[in-house]
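Of the protein chains in this complex, one is absent; all others appear in place.
On to chain A.
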């Protein structure tokens, strides 16, 4: 992913590009003629060459002098031409020596604010590289700043490497373009690559360490006032070093580095406390200025490197917010580290989903991917192919993870490595092929969890397509293995796939609620589908998996003369099964309430001439077709829900409130409730009360639509009567 492949837009110093072939023009002024001739055109009439140019082309032109489209406009806002590094140094506007500690703190904090702005999706050219010091780090005489600037280069490269490997970003998350700044090895922008300026990772770290020690010495020999500044500066340099080292370990993950990385991240958190506390000590940006620091930053310096339609203008995140962001980023990375102790694939998937729910930033999402799998799930998915027979299968760590997952979940006899177990080599071969086939969809599943919430929905649809073929293969594997093992019908592999398919289906439908894609008048069939089918199927899939696993265990133990008969049967999925029942009841509650609302005319329906519920229904559930269990069609929906249309709304409200009551009492059995459980409990309790009121005839006559408030839980709204 070298930057050299990027289109080259010039460098920060704005030196002229290679001379274009000389063109001479003979300009003749036609201003007045032109303005005279255009009067002959009718209002709205376009004069153009109809063959080559039409309205379509006209619409795609950039409008000049529109601040939203015209990036070049900003260059001429009466401000003088921005100075580049050398010009600024010559004009005494940029100190490269004798920089006061408070100025250093200001520059460093502003640079961090720029990095945060970059991580929030802005371009490098408009954020970090507005820092002039970064244009010529080797020309800085101040050693502290020089070490910091070189480290920033390396850090940017490392961040970009991490994000690129994980491949969980979209254009709104992150801009990978480098605009001609060579990141990483050669921190000196320009056309020429100078190998002598190359700084290795270890060199960079030792440069920072040196400065850290120097600063520590200084803190000992100075009086209190200056001491604070030097300590603050030392904390920043130390943070930079530890953050860089931690990120290097994450990106180039190897198992031995675990303890180091945790220690480094903990150190980062410690330092960040000091940095935030001392953020007021540095020079502060001038009020109403676009520059994040009085010295060293030139917001417009790269404006002419940007593509013509480029977004405009970037506001750098305020310093204190940016430092806060860094602090949270470090905590998120520490949290992400916990994935390394998830040995079970199912717990790992849960962890990924939970992590995504917190709407983590792009860097921590990417780090999570790399921490779980190296190479990343994206790379794993991209390189997984079906290997033609005869060629030895590539050994992949992910295959072992999946194999363990299946073993834990359904424990198929064919995967037990015991000499006494029957089974033909052919059956084992089939299983191996199947596992290889699983790599891609399951790696993609992890990758999808890393994407931002809004993008996940579309990606889940594509994933469902892949799972559809996998389901078919799982069934044939089950048929072959059951036959060869003589175990009778034993749908181990298909149950395992089904479990994941159902979870993806549920995630897909729920994401529509989270993203507010459904209208209120559509809610009833969404909740109906979840309540009647998906959660029910999921519960039964879990039950079946448990049964299958126990059966195999019994069979083995039976051969061992039943010594451990007393062993208590554990129910590994008790909690998950319980949560499914909770969700199922919640959905049932909403469904019944919604039908009742509809019967009482409380929900605005679309005008009949614009309405076709069958089409909407088909569209909403289209991605679920092609899988098994098959999609429930609209006519089936109509048949199944017909009787409710003649029901008394009060009965429906009563039914709904029983569901919420049930959900509530199930939730209350959980001894250690986490945030998710508490939120659900709050929703269930409130809705229970609301439906009880409604059942009692409260507001039965009004046709005002109830409100659905998603502020407590992203999927399950609180029903509010207004």
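We take it that a residue touches a chain if its C-beta (ideal position, glycine included) is under 8 Å from a C-beta of that chain, and two chains touch if they have at least 3 such contacts; residues count from 1.
The working rule: contacts and distances are computed from a predicted model.
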item: UniProt protein name of the chain not shown, from "Checkpoint protein", "Sm domain-containing protein", "Trm112p-like protein" or "SUMO-activating enzyme subunit 1"; value: "Sm domain-containing protein"
item: Touching the absent chain when the full complex is considered, from A:60, A:98, A:288 or A:671; value: A:60
item: Among A:48, A:143 or A:217, residue touching the chain not depicted; value: A:48
item: Absent chain, residues of chain A that touch it; value: 10, 16-17, 24-49, 52-53, 57-58, 60-65, 72-73, 75-76, 81, 304, 308
